[in-house]
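Take this structure first; my questions come after.
With one protein chain withheld, the remaining protein chains of the complex are depicted in position.
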Amino acid sequence: MSVTATIRIQEADFDVAQEIAALSKGRTDVGAVVTFSGICRGSENGEPIAALTLEHYPGMAEAEIGRHADEALSRWPLQGLTIIHRFGRIAPGENIVLVAAASPHRQAAFEAAEFLMDYLKTNAPFWKREESEKGTSWVEARDHDDAAAARWTKP
Amino acid sequence: MSVTATIRIQEADFDVAQEIAALSKGRTDVGAVVTFSGICRGSENGEPIAALTLEHYPGMAEAEIGRHADEALSRWPLQGLTIIHRFGRIAPGENIVLVAAASPHRQAAFEAAEFLMDYLKTNAPFWKREESEKGTSWVEARDHDDAAAARWTKP
Amino acid sequence: MRVKYFAWVRERVGVAEETVEPPADVRTVNDLIGWLSSRGEAYAYAFEKPKVIRAAIDQAHVKPDAVIAGAREIAFFPPMTGG
Partner (left out) sequence: MRVKYFAWVRERVGVAEETVEPPADVRTVNDLIGWLSSRGEAYAYAFEKPKVIRAAIDQAHVKPDAVIAGAREIAFFPPMTGG
């Protein structure tokens, strides 16, 4: 069975429920669906945030995420994989990113979703800018995200 | 902030989307929601299955899951936690179990959901019986589920 | 003392729940398994492999050497397969 990932880089919001349903509806071979939803928080380090703006590198974002989705499909026995990443202005409480993985086995679904989230946090060409009362500033990359991503590197 | 887990042991099906929404709607402090949906598969070891029937120990199931939910809340910085486990007859493609964890941080949400699923697979008082053409048989516990659950034991 | 059985232990014993009054020398869960096994073929069959059987006292998991004195409810069941 050949599985193709669904990848969407879009400005519009998305519906997590619809994406889960698309992975498992009408089939009876899926035993586990793991989803990760990343949501815009209303404050960072105690300071209120009015919105995030996500800039991305069109073309490279799709290609890079596609390569990592293919890697996940080859490393874990997945039956479906959906990755959605938004760009543009995103208000607190709104979705930023979704990874949903379907598998006969729970561990595979968990690991694939974690692998892809660690990748998206560190190497997908997206950049977050925060708007607060003090003005706007680019979010800085965090070392512990790099460490999380390094877990998956094959020796 | 004191967080209480939502725990439901029920015969009726549930709506994953509604449960995710209940965890994060109307608040802007949640950064990550991880969900695990366990779904009844239509075959096991290549043999078609007509349905699963889940027996449980009423009272103990709620108490035991409640204790493990509390442990998850104390080990990870969670903002919301929902655990739903069905009992009775469940057809292929239907939901069996849901764990949904909300947190400001993705790693906490992933780990809490995995911890609870490993627990539910090995120590929650539920027993699965499979119906197939050959008749009905009780599902045997698997060693690798015990090994997965043992990961979380504090030294 | 109320005793409950689940899954194939229940099927083998033939009842889901009963009230028993074991003698005073039945002190632990293991003793109780031995005593129940002596009550008839159905029980002997249910408990033929005692190492496979799990037990709970008052709805909390216990080991075979747990003391049963004071227990209101004791349950026996196979390894769990939820989730």
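Descriptive notes on the structure:
In order of appearance the chains are A, B and C, and numbering begins at 1 in each one.
Throughout what follows, contacts are C-beta pairs under 8 Å (C-beta built on N, C-alpha and C of every residue); 3 or more make two chains touch, one makes a residue touch a chain.
The shown structure was predicted, so the numbers you read here are calculated from the model rather than taken from an experiment.
Shown chains touched by the missing chain in the whole complex: A.
The chain omitted from view is touched by exactly one of A:Arg89, A:His105 or A:Lys128, namely A:Lys128. As for the chain not pictured, it touches subunit A at residues 38, 54-57, 59-60, 63-64, 85, 96-97, 117, 120-129, 138-141, 145.
Basically, only the chains that are shown with their structure count from here on.
By C-beta pair count, the most extensively touching chains are A-B. Using CA-based centroids throughout, the chain positioned farthest away from subunit C is A. The centroid of the Cα atoms in subunit A and the matching centroid in subunit C are 48 Å apart. Distance between subunit B and subunit C, defined via averaged C-alpha coordinates, is recorded as 26 Å. Multi-chain contact residues of subunit B (touching two or more other chains): 38, 117, 121.
Shown for subunit C are the residues that touch two or more other chains, namely 83.
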